[in-house]
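A protein chain is absent from this complex, but the other protein chains hold their places.
Entry: chain A
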Amino acid sequence: MPMFYDVEVTSRLMLGTAQYPSPRVLAEAFRRSGAGIATVSVRREAGGERAGAAFWDLVRDLGVRVLPNTAGCHSVREAVTTAQMARELFDTPWIKLEVIGHADTLQPDPFGLVEAARILCEEGFEVFPYTTEDVVLADRLLSVGCRVLMPWGAPIGTGLGLVNRYGLRTLRAQFPDVPLMIDAGLGRPSQAAEAMEMGFDAVLLNTAVAKAGDPAAMAEGFARAVEAGRLAFEADPMEPRDMAAPSTPVLGRAFLA
């Protein structure tokens, strides 16, 4: 299993905790997914509201490791402050760093991302940057201290799958020893399987499971796909070819013409 900052993960499938129809469905989806890591966030709360406490109780009952995010942050300062608050709330140095640069695509701001990552790494955070498949950006993130990268498959919440296979293959090939997980844009288990077949270490999903008609069943579907894809990667798939080649031996065929 891959190591994320000296922690060996228990599953290559990670799940978000947002958008489920109910806490019960969320818990069932986690149970059937086998996910060992859950992404969470921090949000404003009014005095006496206690929604955060109830959610935290639910997450603790899941028995998973949490990965807080800085979702929705558009500036370095906002992301850094959010990360600092998340570290205190969740008592973990892990932070999924999002610095959004474009409203319609939710594409990361590469300049802000590197700067925020640099500050947070210097402050002792273990940063999981939400990034693109850009190899130069990846190199910069590693140079400021990131030891895990989270390239997108497609824009958040789109379910489009792996829209730039060439870019993702290149990223995987350029950084063979860096844990890489596909974060965002996956909609179907087949897309997760493809990511795993390409050699990515893990996938992180939220909308694809939470917004499925049956989130728990979809969570299990993704879990099986991730396992199948990883097995296929480890098994060294055959190379595709243009010409047909009979799989059944030609020798010994009955002559019936």
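Operating definition for what follows: contacts are C-beta pairs under 8 Å (C-beta built on N, C-alpha and C of every residue); 3 or more make two chains touch, one makes a residue touch a chain; residues count from 1.
We take it that contacts and distances are computed from a predicted model.
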item	value
Chain not present in the shown complex, as UniProt names it (candidates "4'-phosphopantetheinyl transferase superfamily protein", "SoxAX cytochrome complex subunit A", "Sulfur carrier protein ThiS" or "ABC transporter substrate-binding protein")	"Sulfur carrier protein ThiS"
Given A:7, A:25 or A:42, the one touching the chain that is not displayed	A:42
Hidden-chain contact residue, picked from the options A:18, A:142 or A:178	A:18
Interface with the undisplayed chain - residues on chain A	16-20, 39-48, 50-53, 55-56, 59, 68-69, 71, 77-78, 81, 84-86, 88-90, 156, 206-207
